[in-house]
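Take a look at the structure below.
Every protein chain of the complex appears in place save one, which is left out.
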Amino acid sequence: LEEPLLFEKGAIDRWGVDLPDVPAVATRLGGLERTAEIGLPGLSEPDTVRHYTRLSRQNYAIDMGIFPLGSCTMKHNPRLNEKMARLPGFADIHPLQPIDTVQGALALIDQLAHWLKTLTGMPEVAMSPKAGAHGELCGMLAIRAAHDAAGSDRRVVLVPESAHGTNPATAAFCGYTVEDIPADARGRVDLAALKARLANGSDVAAVMITNPNTCGLFEPDMIEICAAVHAAGGYVYCDGANFNAIVGRVRPGDLGIDAMHINLHKTFSTPHGGGGPGSGPVVFSAALAPFAPLPFVRKTGDHYELVEEEQAHVSTDHDHSFGRMVAFHGQMGMFVRALSYILSHGNDGLRQVAEDAVLNANYVLASLKDLFSAPFGDAGPCMHEALFSDAFLEGTGLTTLDLAKALIDEGFHPMTMYFPLVVHGAMLIEPTETESKASLDQLIGALRSVANRMLTEDANIFKGAPYLAPRRRLDETAAARKPVLSWQG
Amino acid sequence: LEEPLLFEKGAIDRWGVDLPDVPAVATRLGGLERTAEIGLPGLSEPDTVRHYTRLSRQNYAIDMGIFPLGSCTMKHNPRLNEKMARLPGFADIHPLQPIDTVQGALALIDQLAHWLKTLTGMPEVAMSPKAGAHGELCGMLAIRAAHDAAGSDRRVVLVPESAHGTNPATAAFCGYTVEDIPADARGRVDLAALKARLANGSDVAAVMITNPNTCGLFEPDMIEICAAVHAAGGYVYCDGANFNAIVGRVRPGDLGIDAMHINLHKTFSTPHGGGGPGSGPVVFSAALAPFAPLPFVRKTGDHYELVEEEQAHVSTDHDHSFGRMVAFHGQMGMFVRALSYILSHGNDGLRQVAEDAVLNANYVLASLKDLFSAPFGDAGPCMHEALFSDAFLEGTGLTTLDLAKALIDEGFHPMTMYFPLVVHGAMLIEPTETESKASLDQLIGALRSVANRMLTEDANIFKGAPYLAPRRRLDETAAARKPVLSWQG
Amino acid sequence: MRYLPLTPADRSAMLGVIGAPDIDALFVDVPAAAQLSAPIAGLTPHMTELEVERKLGALARRNMTASDGPFFVGAGAYKHHVPASVDHLIQRGEFLTSYTPYQPEIAQGTLQVLFEFQSQVARLLAMDVANASMYDGSTSMTEAVFMARRVTRRKVARVSSGVHPHYTAVLNTLTRFTDDEIVTRAPDFTPDDDLAALAAAVDADTSCVVVQNPNIFGHVADLTPLADACHAAGALLIVVVTEVVSLGLIKAPGEMGADIVVGEGQSIGNGLNFGGPYLGLFATRDKYVRQMPGRLCGETVDADGKRGFVLTLSTREQHIRREKATSNICTNSGLCALAFSIHMTLLGESGLRKLAALNHARAVQLADRLGRIPGVEVVTRNFFNEFTIRLPQEARPVVRKLAEKGVLAGVSLGRLYPDNAALANGLVVAVTETATDADFDAFEDALDEVLA
Partner (left out) sequence: MRYLPLTPADRSAMLGVIGAPDIDALFVDVPAAAQLSAPIAGLTPHMTELEVERKLGALARRNMTASDGPFFVGAGAYKHHVPASVDHLIQRGEFLTSYTPYQPEIAQGTLQVLFEFQSQVARLLAMDVANASMYDGSTSMTEAVFMARRVTRRKVARVSSGVHPHYTAVLNTLTRFTDDEIVTRAPDFTPDDDLAALAAAVDADTSCVVVQNPNIFGHVADLTPLADACHAAGALLIVVVTEVVSLGLIKAPGEMGADIVVGEGQSIGNGLNFGGPYLGLFATRDKYVRQMPGRLCGETVDADGKRGFVLTLSTREQHIRREKATSNICTNSGLCALAFSIHMTLLGESGLRKLAALNHARAVQLADRLGRIPGVEVVTRNFFNEFTIRLPQEARPVVRKLAEKGVLAGVSLGRLYPDNAALANGLVVAVTETATDADFDAFEDALDEVLA
């Protein structure tokens, strides 16, 4: 049975909520009554439950199997976190209630902030950014504000080719020109080239770097890179997407970085929910701390204060704040989940998280590199994700995309494809620490089986995959050429 | 991907809960330590969630589509009821807490009891029976206790052929001999035959009757039947499985019955959960009320009392109680759900429930009776379920079972098959009031399509159905011949 | 009406197809005298979700919950911490809103769960085979007595005085009109006497001896001698377990020779719920399987040879056998069994053992503390997580006074045995992993005050 669209199923005179009668009053709408039909279909509660239950069953999800998506860190989402986030004391409080009535909420934010600062070895954190990219923006705004406050007019930001697309987008947004940093043969930043550029670096405001990088490798020269950037008068922004690989084992602050966002949904397992919501707190070095955004929580004795705009000018520690990034105080619902996850693991468990994540990735790398092309596979261990390319498929007419779609028929979500851009036909596999060895063995078995068949069987079979999913390959070109973006019935 | 058994996947040294360290104490076990391996496999939380999520996806459920199971009343389970049952004030209280600490719980039981008594027009209700069959037992025990108290030695119970199997089983359990009541050509109790039997009815303890009956028909002579049984010195037990058809429109007490169980999961929508738990309160006439079981709730002023064994002898209204049926006070979790459902509908909504349930069933009957054999289809309207037979398949070599399995491939759960026994190859369809017209039209369309194909296409195709379900037809004979009832690995 | 999908337009279109002028025409078979023309008086009309939440929320708030303060109530129902994932999973619509798996092709989820549940229960109890669950422990025990009669063709059941009095009461009720003869003894504080007396009493008319372990006073005992006595006389030993967590630490009934083991499974995966729904466990030896009551799930293959599961041996059941069925039961506690099975999977053997050890250690700690209070005596010598203390005064009012101080201290024997004055000073105290040191302090302080 195909599930029709809500608009094909519902009707404007159907509904699934009961409401009390409306008291008769003289309206005060100034004649602005909405009279035309809106066109919003409704369904009874039984039909609503069925509609969304049926739709949900068209999805793949972590609860069903592994999401080996490099750079995305799709790990198990504990249900305890969902339960905690739904405590009325967190879920049913308004962002503008009097401060005395939300002391527990502010204490929670303060405790999470303490963990994030301590785990990263950084002295300040901005909690309000709504997602990783928003956090990047926060970090780069602070860097720009710091340069401006110092009267510096630097306009160049250096970004490695392998960076997430958000990095250059963010730098550009802050008025910066983006220049590439070259990579060496082992997939790391070319330190010599970087130093050469920084030798004439008076125009360089910052370097944005991902560490562990998007090839799944730790930048061994990170301390030296940071020192060189600082010596040149710039700041180092670290994309924290891959913090999962090192949490509890390495403090980014010890490497010398100035700002880093933390995707709570990645390292600290807030659920991805089909695309969000996220949360992207940003930790800052002492140099950038004064420029951190508002609002922030301040503890005085046993009392928590929420410092909003109005008090900024009386604050001594944030007097250069670049301002407010969101309407309220950030993603409270995600904070609760992340703290629940963090407390559940503790400092010992988080360290184990990094170790198991790295172990799992190296196990996948070791188990596949004889068959799959592993560009950096012989350069030593990877961190939390393993990078492969489709070079081994050369001559078959098949690509990474075909392999990914064939994997769907084996019952798995594909790996990240065609990212990072520095590798041709990249396949980036990040198992995360919540996968068992048995689960990895299943995935490895399926990948080897598919790859072997692709090397030996008729290519057309694979061009047609997937066959067993709720849908075959979808025509994305047609969708973009003549977009149908809402129901036209 | 097939989901393996827990025993194939887990191991005794894996787990998904963290526990604090065990304090060192001198044990007081009298040397009874369990030392041998138990053999209980564990899984981490991620693997546990995945195991059960994957298994769940092998099931059909109300949330996915209609369950047209006659006599089973599988209707929508509102999520509000689940939420209410999980309020700590109901879910996290112990049955043996001091009475002063559970006044809200007793008040809830009292309020639900008030609704059940008022809706049925009966003066007393026993809340503790754990399921419909347990309720039947409760009712028949009361009848037996009443006869015994009166010094009556009657040992025969009359039961229609069309009755649920629990009816004769229950009567036998109470030491009664079961005799059939004949049915007339319209599927109802043959009043004349019954009266004839009652004419020599000094051995008849009770009549057990289902109304609306299992053919989906209301017994039009019900008032006369009850009067006749009473005149003969017997009691009338009514199987309340089909109360959904008449709730709010007919009070069983007005018909003259003496006892009736109410399946809360049927009429009042507590979830079936793959086979239970149920709850089967029993309403009693004034004649049987003194024999109702313990415990019960009594309100004195604003205070609720729970009358348990010890106080029974000081009670004036229950001094003939036949005793305790369960360890505690009944299915509290189900009471909360049922009351939530009842309050949501109110007296107006419950009446609408019966009307829509009957309307839906008659719509199915009217839409299929030209093609399917409807034994009583011309005898007038049915109540909440429509009865068909496989007579129309005569000569095809196909049966009700084949039609049911073919319906699975169309995406539907089959109807009730081969019940009631009075009709050959019976198919009993009960849509319930929570199905929309669109849903019924889909089911009707699928049934007509399958039936037409069965009449015209190769029978072997249908013998092999289902083809599209998680499993093909399962070998039930092999399972019973050499039972494998637990993991032997 | 948020749960009713039919609109007025739908209704009239459908009446048109049926050929009925109005809805009343479909109720023609109902005698006029019994027809109600309007909603029933004395009942409220439909409420919104918010109104229902407010009304039921207000009732819920009138109860003191087991998490509101120190809590030591047991006697057949136990407060354990249930992981959040258990409740999440049992609420999946595919489990929650599915029917009894009579159509196995589209119910393999429920069926595999039941097969795994049966396997877990059998191992936990150290028996060969378990059924797919029953209503609760008390009704399971009664079914076990009936089964023993079917197996032995004898009719005298001898019941230990350490069996939960509610369980014994249920047995007495349900055998009131059968041929069974139930022999009980008045309880006292000395369980060993009880077991010895039972062993001595077993005779050629005895179908079974029913004993609980740990018993209602918390005592744990080696049942092997009793099993031997039963078997020597051709009777069956039925063992009742109301706190199944104990089986992670103490010998299982199957290891001590039990022929039928029944239990209340609430402790694993299920909340207190004021007494229900709970989960009856039922297990026995392979040789008696065709005399077992209740649903059974078995392994088989489908038409393609794939492993699958079905309900089996249903010829024992009422919907096939009617008046000749082994039991009139036609519902199990499927969802509670699912919760049990998930929680047991999360625990695994190592987790269960640790949980049990933790319960015992904490109980020992509290027993030692309470035993030091002047006038208080710990009566139970060997126990798991529950023990009986004798107070210097009647326990029932003490429990009420402690509740007023926010401490739910346990179950007084006066509540369980209102007619047995010899037990009136007894208090049964249960300790689980949920009790903190602060709870111990509060209990001790409050008891000191009340007894002072």
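We call the chains A, B and C, going by the order they appear; numbering starts again at 1 in every chain.
We adopt the following convention: contacts are C-beta pairs under 8 Å (C-beta built on N, C-alpha and C of every residue); 3 or more make two chains touch, one makes a residue touch a chain.
This structure is a prediction, so every number in the text was calculated from the model and none was measured.
All shown chains touched by the missing chain in the whole complex, by label: A, B, C. From the options C:84, C:233, C:301 or C:442, the residue with contact to the unseen chain in the full assembly is C:84.
Within the whole complex, the absent chain has one touching residue among A:408, A:422, A:446 or A:461, and that is A:408. Per the touch definition above, the residue from A:82, A:124, A:239 or A:258 contacting the chain not shown is A:82.
Checked against the full complex, the candidates A:232, A:283, A:334 or A:398 give a single residue touching the omitted chain, namely A:334.
Here the missing chain is touched by one residue of A:170, A:267 or A:400, and it is A:170. The set of subunit B residues touching the chain not shown comprises 11, 13-20, 43-47, 49, 53, 78-80, 82-83.
Remark: the residues of subunit C touching the chain excluded from display are 2, 48-50, 81, 83-84, 88, 91-93, 346, 433-434.
Note that in this section only the chains that are shown with their structure count from here on.
Subunit B and subunit C have CA centres that are 20 Å apart. For this pair, subunit A with subunit B, the centres built from the Cα atoms lie 49 Å apart. Residue numbers of subunit A whose C-beta contacts span two or more other chains: 18, 44-47, 49, 53, 78-79.
Shared contact sites, meaning residues of subunit C that touch two or more other chains, fall at 1-5, 46-47, 49, 51, 83, 85, 87-88, 93.
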